[in-house]
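The other protein chains are all here in position, but one chain of the complex has been omitted.
Right after this comes chain A.
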Amino acid sequence: MSTAGPAAAAVPAGAANPAGGPRAGRDVYRDLLVELMAADDRLVCLDSDTGLFSGVDFGSAGDRYVNLGIAEQNLMGVAAGLARSGRIPMVNTMATFASTRALEAVKVDIAFNDLPVRIVATHGGLAAGHLGPTHHALEDLAIMRTLPNMTVVAPADGDACARLFRQSLELPGPVYLRLGRAATPDLAATLATAGVPDAPPVRLGRVQPLRTGGDVVLAACGPYPVLAALGAADELARRGIGATVLNVHTVRPLDVETLDAAVLATGRPVVVTVEEHWPSGGLGSAVAEALAERRPTRVLRVAVPDGFVAVAGDQRYLLERAGVTAAAVVDRAVAALR
């Protein structure tokens, strides 16, 4: 309990990395949380020895930071008890522990009671890199989006982490926020480099259109999948194919209206989905389920192949190797339009 040590250098939430590059989403989230906890005494930060809060000074909110140690089932249950008593707990753990190890507590204690617990899950997808398959989470979106009452969010960069976390605090029920580990490229900067106009601000529950094209829809969630979709759109444009790129950061509830409208606008019933997840049950499945109920639509999934990724390498290397790349998206789109 209480503070985790001496104060870290104060960096405003969402600000650029002092070293110049973008900041990791989990660092942006942490700094914003510290700021919000000082202003709102409902917020409680429950840690599970993640190290994310080492050196953080919670100031007057110090009694609302509790490190419950390495015990994720207990972590979820304690959060539910706190939430039932009027608090808004932030549960901090890794994505795989939240979605598999502690799943029953998430289902029964949090989702069933429809409590405002925010499960902040770092190391989503392959972000744990060389830590290996025990620490990868390639099933979490599938698992979490089956749970009634749950909102499932996967921001695509640090700025979106801050905005979506802030917005999620207003929701009355539980939220699963899938974050990564290391810093990933800034989306606005990427769009600017590509000469694409600014995207509309990210809004929880609404698909964020990043660019518009007339031939095919590319729907992605998470940092590198969205970048792969944007890279693919560049390449497709060079080949004379216009691609609409949608950032589907909120996987549940899915913004079917915007997705459907985007597909209808192309005049072709084709969507290529991109995700850092196994093929079963993730974004591709969600999109296919939703659109298939409306009209026949081909949904081609670019995802991590159905297997454990037991080789060394960082997140980007593993994604390349797994084939979650712009080139794969281009191939799928071209094949579907042929």
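Remarks
Going forward, contacts are C-beta pairs under 8 Å (C-beta built on N, C-alpha and C of every residue); 3 or more make two chains touch, one makes a residue touch a chain; residues count from 1.
By definition in this document, contacts and distances are computed from a predicted model.
The listed options are "ABC transporter ATP-binding protein", "Osmoprotectant transport system permease protein", "Acetolactate synthase small subunit" or "Transketolase, N-terminal section (Modular protein)", and the UniProt record of the chain not shown names that protein "Transketolase, N-terminal section (Modular protein)". Touching the missing chain, out of A:Leu131, A:Ala194, A:Ala237 or A:Val256, is residue A:Val256.
The chain not displayed touches chain A at residues 1, 36, 39-42, 44, 63-64, 66, 68-69, 71, 73-74, 76-87, 89, 104-105, 108-109, 112-113, 148, 151, 163, 166-172, 203-205, 250, 252-257, 290, 293.
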